[in-house]
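Subset of chains shown; positions unchanged.
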Amino acid sequence: MKTLVTGGVRSGKSRHAEALVADLPSVTYVAPGPTTAEDPDPDWAARIAAHRQRRPARWTTLETRDLTAALRTDGPVIVDCLGTWLTAVLDERALWDSPTEEIADVVNGLVEDAAAVLRTRDQVVLVTNEVGLGVVPAHRSGRLFRDLLGEVNQRLGAACDEVHLVVAGRVLVL
Amino acid sequence: MKTLVTGGVRSGKSRHAEALVADLPSVTYVAPGPTTAEDPDPDWAARIAAHRQRRPARWTTLETRDLTAALRTDGPVIVDCLGTWLTAVLDERALWDSPTEEIADVVNGLVEDAAAVLRTRDQVVLVTNEVGLGVVPAHRSGRLFRDLLGEVNQRLGAACDEVHLVVAGRVLVL
């Protein structure tokens, strides 16, 4: 089973995603965003720490932005989350101010590579954010991000068996 | 069947809406927003072009802000989308800075006219945006828009047989 878990912030997405693989042995937890050391936001650090504390000690944590390589890991994989992955990709490659089409090409290329590996796999849970349900963001970076992440979610969701939407702690299988 | 298709940006709404009428002959595609010529945003133009390319060549495109007239067209009609229609109405009538109640009266009047025609019809797909699921927008225009569009969606949704929510490319019949 491959599952894309989506929802809003503090909806219970991560908790649900972790429950999906809780009984499996040797889970690899992929953290694709900026590491705590790289990100000076104390709220972010606190959230990371809370997530970490909740995870079973026997899980292996893999901090990487190489989504395709991460998905090639043996055994069950949980990626949390695609939003931080996308941010990390745009940061690392300094793409935020590039032309939209160029950015979309890079991101879609990475996503298609990841989707190709995903299609050959079992026991993968991808956590993502649903960020496209507000008004048009005031800044280009916000508009860009929500368009890109919407596309990422569609493409990787298409390579999964199920998409779960989490709202107020409840799960809806789409 | 009359269907309101809602969801976030890049959720796969348009694709799903088009699939709903794909097998029907002589579909009229109603584009109620600003035309490419009127809107200088290159990202917008690229999106319009991508949508256009995906549509069957035999479909008739109707660029109009007169929603009621568009719904009176013979044969299957798809309107994509109510968000751009609302923006176009507010722009054209220079309503953005008017008192809230006055704006609501104009928009609700137009919506009730459209809903009345809609109730007499079959084979209509309305695509809209769900924009009310973020925090309160910083600007009045954003707050205004999300309130108005929420109301538009409720009123036209009530005149449809089904409302579909699209998330990450998956469809949920509400």
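As written, the chains take the letters A and B, and residue 1 is the first residue of each chain.
Throughout what follows, a contact is a pair of C-beta atoms (placed from the backbone, for glycine too) under 8 Å apart; a residue touches a chain by one contact, two chains touch by 3 or more.
None of these values were measured; they are calculated from a predicted model.
Engineer: Quick one: how many copies does the complete complex have, if 2 are shown in place?
Structural biologist: 3
Here, only the chains that are shown with their structure count from here on.
Engineer: What is the distance in Å between the mean C-alpha positions of chain A and chain B?
Structural biologist: Their C-alpha centroids are separated by 30 Å.
Engineer: Which part of chain B faces chain A closely enough to touch in the complex?
Structural biologist: For this pair, the touching residues of chain B are 7-12, 42-43, 46, 130-135, 137-139, 142, 145-146, 167-172.
Engineer: Name, in rising order, each residue of chain A that touches chain B in their complex.
Structural biologist: Answer in residue numbers: 4, 6, 8, 100-101, 128, 130-136, 138, 143, 146-151, 153-154, 157-158, 163, 165, 172, 174.
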